[in-house]
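In this view, the complex is presented without one of its protein chains, the others remaining in place.
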Amino acid sequence: MPVAKPAAAPSKPIRAKVVPIYSEFHPRWYRPRVSVYWWLGQWQYLKFILRELSSVFVAAFVVVTLFQLRALRQGPEAYARFQHWMQTPFAIALSVISFFFVMLHTITWFNLAPRAMPIRVRGKRVPEFLVAAPNYVIWLVVSVAVAWLVLK
Amino acid sequence: MSMERQSNEAFFWMLFSAGGVVAAILIPIHLLLFGLAFPLGWLHAPTYDHLMGLVRSPLVRVYLFVLCSLPLFHWAHRFRYTLYDGLQVKHLNEVIFTLCYGGAVAGTLLTGYMLWTMH
Partner (left out) sequence: MADKITLEIARYSPEQDVKPSFATYEVPVYKEWVVLDALNHIKDKVDGSLTYRWSCRMGICGSCGMMVNGEPKLACATFLSSYAHNGNKIRVEPLRYFPVIRDLVTELSDFLVKLKKVKPWLIRKEKPALGQGEFLQTPDQLENYKQFSMCINCTLCYSACPVVGLDPIFVGPAAIALAQRYNMDSRDQGADERIAVLAHPEGIWGCTFVGECTRVCPKHVDPAGAIQQYKLRAVMDWVKSFVMPRAS
């Protein structure tokens, strides 16, 4: 009985640098490169990148707080100078923009966190806003506590 | 990627998550007060003595340490991946990794030093 010949193994895809030729056993695939501006292509991608960039403003807040701590260490005059700097237009602008991005971080974080922990009560899945709600409550309570301590 | 890195990513994601929670809950009110309300005069700024009184307490120092160090690790992880995906510089991952986490570690050490030697 004749034995079937094994099929020729497919060769590696041809790189575009060579003059394109048609290989009999392997078609030339089209493989576009993802543009560096991929995140501008869709509104959802842009929203995602903005959310990720919020981490930069989180870090900026920490840096400013470290300056605040340093000013506290150096005495009342240094702290007054720090407070004065915080009133400059640059600092106010930075604070406004940072506040927007930090709020973006907080809200997206609380809304997305329930997806990592599916909670089931008596077999049924607890709806996501019910899992997210306690986070908001804790946030409110802690914020009020911090404000009270600072303003007292 | 080496087998070593296999489990370590879980550790960095854990730090990122912890930092994200701290940043989400604590940073808004701090930014609102010290960044906007006090400089713009919406509320009376606390006096130097009041703030130093707060900072002298060990509990507040621990709180400030957490406030300043964990969000830095959150930034390090997130920014690292934003660079990989946004600028497509994955081939520089050793450099990026060192700069990001190095920055976070440096910030943490600086915070710890300042809070430890505050009087």
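A and B are the chain letters, set down in written order, and residue numbers restart from 1 in every chain.
Keep this in mind: a residue touches a chain if its C-beta (ideal position, glycine included) is under 8 Å from a C-beta of that chain, and two chains touch if they have at least 3 such contacts.
Treat the numbers as computed from the prediction; the structure is a model and nothing was measured.
K.L.:
Determine and list the subunit B residues touching the chain excluded from the picture.
P.N.:
Missing-chain contacts on subunit B: residues 1, 5-7, 9-11, 13-14, 17, 78, 81-82, 84-85, 88, 90.
K.L.:
Considering the entire assembly, which residues of subunit A contact the chain that has been omitted?
P.N.:
13, 16, 20, 22, 27-32, 34, 38-39, 41-42, 44-45, 48, 52, 112, 115-118, 120, 123, 125
Keep in mind that, in the parts below, only the chains that are shown with their structure count from here on.
K.L.:
Measuring centre to centre with CA averages, how many angstrom lie between subunit A and subunit B?
P.N.:
Going by mean C-alpha positions, subunit A sits 15 Å from subunit B.
K.L.:
So in the complex, which bits of subunit B are touching subunit A?
P.N.:
Of all residues in subunit B, those touching subunit A are 19-21, 23-36, 38-40, 43-46, 48, 50-52, 54-55, 64, 67-68, 71-72, 74-75, 78-79, 81-82, 86-88, 103, 107, 110-111, 114-115, 117-118.
K.L.:
Under the stated contact criterion, what part of subunit A meets subunit B in this complex?
P.N.:
These residues of subunit A touch subunit B: 34, 36, 39, 49, 52-53, 55-56, 58-59, 61-66, 68-70, 72-73, 76, 79-80, 83, 86-87, 91-92, 94-96, 98-99, 102-103, 105-106, 109-110, 135, 138-139, 142-143, 146-147, 149-152.
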